[in-house]
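Only one protein chain is missing; all other protein chains are in place.
A, B and C are the chain letters, set down in written order, and residue numbers restart from 1 in every chain.
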Amino acid sequence: MSELEKPLRAELTVEYPFTRTTGTVIGAFMTGLREKRLFGIKRSDGSVLVPPLEYDPVSSEPLTEMVEVSQSGVVETWTWIDPPRPQSPWDDPHALALIRLDGSDTSMLHAVLVGSPSEMRTGMRVTAQWKEERVGHIADLEGFIQETEEADS
Amino acid sequence: MTDPNSPPASLSQEVEIPESISGLEPVRSVRSPIRLVYDFVPSPPVQEYLRSYSTKKILGHRSPIDGAVFVPPRGVDPRHGVLIEESVELSDKGHVGNFCVTHLPIPGRDDLDTPYVSAWIHLDGASVGFLGLVAGCENDEVHIGMRVQAVWKEDEELGNTAENILYWKPTGEPAVPIEKAGNRAWGQTNE
Amino acid sequence: MSAELTAVLGVGQTKYSSTRGDVSIAGLCREAAYRALEDACLDWKEIDAVVIGKAPDFFEGVMMPELYLAEALGAVGKPILRVHTAGSVGGSTALVAASLIQSRVHEKVLTIGFEKQSESNATWALSLPQPFSVSINAGAGGYFSPIIRQYMSRSGAPELIGCMVAFKDRQHALKNPFAHLHQNDLTFEEVVDSPMLWNPIRYSETCPSSDGACAMVLGNEASGDRAENQVAWVHGTAMRSESNNFPGRDEVNPLASRQCAADVFRQAGITNPLKEIDAVEIYVPFSWYEPMWLESLGFAELDQGWRMVEDGTTSLSGGELPVNCSGGVLSSNPIGASGMIRFAEAALQVRGMAGDHQVDGAKKSFGHAYGGGAQYFAMWIVGAEKP
Partner (left out) sequence: MSKSNSFRDVAVVSVATHQTKILSEVNEVQLMADLISKCRNSAGVTQAEIGFTCSGSSDFLAGQAFSFVHTLDSVGAFPPISESHVEMDGAFALYEAWVKLQIGEVDTALVYSYGKPSAGSIIDVLATQLDPYYVSPLWPDCFSLAALQARLLLDKGLITLEKMAEISMRSQKNGSDNPNAVRSSKDVSFENLMNEPAIVDPLRASDISEIADGGCAVILAAGDKAKSFCGRPAWIKGIDHRVDSHTLGARDLTRSPSAFLAAEKAGINTDRLDLAEIHGMTSAQELILEKEFDLNEKTTVNLSGGSLASDTLMASGLIRISEVASRIISGQADRGLAHATSGPCLQQNLVCVLEGE
């Protein structure tokens, strides 16, 4: 194809620096992240939703009773991310997993920081690893790492 | 009447913030930038239209239904939804169908001094207007129906872009009567 | 077969402001939704379906946010639809919700429009520069200013009519506690002296950028009959669209607008809108659009709409046809909700629930929204009595 016939094309970049106001419940969860704590919220049947929503994910009724949950839990399912998306908080390959924290009745989506998919298995126990610099953002949680024996005992 | 500043009854129960963080400055907002990149490829008729600018030609698209000429080419006649394949070369002269004197700077155009005049330019031979900058006269001299002609970049600066036309300048010819100016003129001459 | 009678059972609005920094997107929507449910004396379980509308997803950066909002809006296990028809979307959304009742598919439907413009910047979201096109048109004002100029030239309207509309709507807004702009000390001179942005449009003649949501609960005839609060009955609904920038197009008075109005008045059996309609909420993002739409809709003779502004006909203070008693889009503009606010305010008027901006004894009112390059139209007529 000659230069003349080559179609004209251009890169179109759509870029916005969104600032989202959180409201009380999401704001409290983010505040917790900044303080290296994880919070959930109680549903009407007493079960705990992590991360917390202002409303029940089925009945839509307002939820107001926030509770702290463990920083460790169980991998319910996982996949392997390689390479990570350019805008994701991670530079290295990692697992993406649904993790059910002890004290929670639902699971949260986050990374499990291991070197290869062979180190991953459903049901493995993991514990939170925090960033040094925390601002109140879901990525303050660097991810989860395999729980050590000492932590188990 | 409802008080807009207090929550509806169903949302009036306060959220219990756990003690461990209740005394702290709460997070009120999060930043989540988004960047999406698209590969923008103009349709073939627009490709042809852009290329023709490099030889100082302006192409329009003639409708097979009634010969109406659209510029820039849209590939279809928007009144009938039929495909258009016939290109026609248009004059670089026309009239101001309508205009706006803008006093605000616009993103990405630091080169434009405000206030500036953007206008719907109705080329001779075209049935609709397209946007262009009017200069070469005082802003308050611009009027509906004013005859204008393209001012092109120097030949060596020409590219495959409508930006080859720097602006539209008055020709000094007698103005088009207001009732014959702009998109409305079509209906009058054809009814 | 005829359409099921449809009633507005409840209306809910948030306080409109430049930044609702106290809520999440879901929280903003739930505030309006709960107010509408409480007004209708219903809870989530009694709602059959949800219809949500908003303007471009780029405003909040959430693609198809109805998915994220499903559980915030009581929609789990139910149908949820998401409408987007440019600026008219709030009106179109209400009409899609009404069609679910009129068709007898559902009995009670929650409909909501929202925008949280403070999450980004409206001008950016609306003017993404497209490659290969000459970028010289600054936003909606740049698009509509030539059309307003054409109207002024065509009608011979005095230059300050736009300022009169803006001043009137800001006065109206003082009587609406939900309105974004409450400019208590604003004078007419300040409107006139405000900076020119897109000649002939001055700063004070443009709408603000707002966060907010507006919701309604619509129901069938039986639920309208059973409602505890006064309901508004839908007398007519119409939507029309036309292409942009084609030869012969009347940009000032688009055919789609005229045909949409003719259709909705025909359905409502109205032959003299000026006499038969008691309150009007029309979509006026730039002040001059009040006289322009009054003419297009048939409330005024062609080229004479500005006289109704000049002689006070459209003012809540004793005018024959009060227009935008809520303060209109010029006083509150959460884009995706702005159309629905017009429809909801029209309903509040005939329910007698408009508070300080109530038109005494309003029996029939008109709600209106438009979008695109004045290409998309949505209209409804509601009444205190059944049609």
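As a working rule, contacts are C-beta pairs under 8 Å (C-beta built on N, C-alpha and C of every residue); 3 or more make two chains touch, one makes a residue touch a chain.
What you see is a predicted model; the values in this text were computed from it and never measured.
K.L.:
Out of C:V11, C:L110 or C:C260, which residue would touch the omitted chain in the full complex?
P.N.:
Of these options, the touching residue for the absent chain is C:C260.
K.L.:
Of B:R79, B:R109 or B:K153, which one is in contact with the hidden chain?
P.N.:
Missing-chain contact among the listed residues: B:R79.
K.L.:
Which is it among A:L8, A:V67 or A:A139 that touches the chain not included here?
P.N.:
Candidates A:L8, A:V67 or A:A139; residue touching the omitted chain: A:A139.
K.L.:
Please identify, in ascending order, the residues of subunit A that touch the omitted chain?
P.N.:
So the residues of subunit A touching the unseen chain are 7, 12, 14, 18, 20, 22, 26, 30, 49-51, 53, 57-58, 76-81, 84-85, 87-89, 96-98, 100, 106-111, 117, 122, 137-139.
K.L.:
Contacts of subunit C with the missing chain: which residues?
P.N.:
Residue positions of subunit C that touch the missing chain: 1-3, 24-25, 56-58, 60-64, 66-71, 75-86, 92, 95-96, 99-100, 102-106, 125-126, 128, 130, 238-244, 246, 249, 254-256, 259-260, 372-373, 375-376.
K.L.:
Quickly run down the residues of subunit B that touch the omitted chain.
P.N.:
Within subunit B, the residues touching the omitted chain are 30, 32, 34, 36-44, 46, 74-83.
We take it that only the chains that are shown with their structure count from here on.
K.L.:
Express in whole angstrom the distance between the two chain centres, defined as the mean CA positions of subunit A and subunit C.
P.N.:
Here the centre of subunit C sits 39 Å away from the centre of subunit A.
K.L.:
Centre to centre, by mean C-alpha position, how many angstrom separate subunit A and subunit B?
P.N.:
For subunit A versus subunit B, the centre distance works out to 42 Å.
K.L.:
Starting from the mean Cα coordinates of subunit B and subunit C, work out the distance between those two points in Å.
P.N.:
Once rounded, the distance between the two centres reads 26 Å.
K.L.:
When you check subunit C against every other chain, which residues touch at least two of them?
P.N.:
Within subunit C, the residues that touch at least two other chains are 21, 30, 61, 124, 130-132.
K.L.:
Could you list which residues of subunit B touch at least two other chains?
P.N.:
10-11, 28-29, 32, 34, 40, 42, 50
K.L.:
Would you mind writing out the residues of subunit B in touch with subunit C in their complex?
P.N.:
Subunit B residues touching subunit C: 1-5, 7-11, 28-29, 32, 34, 40, 42, 46, 50, 68, 70, 77-79, 98-109, 112, 115-116, 118-120, 127-129, 131-133, 144, 161-163, 165, 178, 182-184, 186-187, 190.
K.L.:
Considering only the defined contacts, which subunit C positions touch subunit A in the complex?
P.N.:
Touching subunit A from subunit C are residues 19-27, 30, 44, 58, 60-61, 71-77, 118-121, 124-125, 128, 130-132.
K.L.:
Taking the complex as given, what residues does subunit B use to touch subunit A?
P.N.:
Going by the criterion above, the answer is residues 10-11, 13-18, 20-21, 24-42, 47, 50-51, 160.
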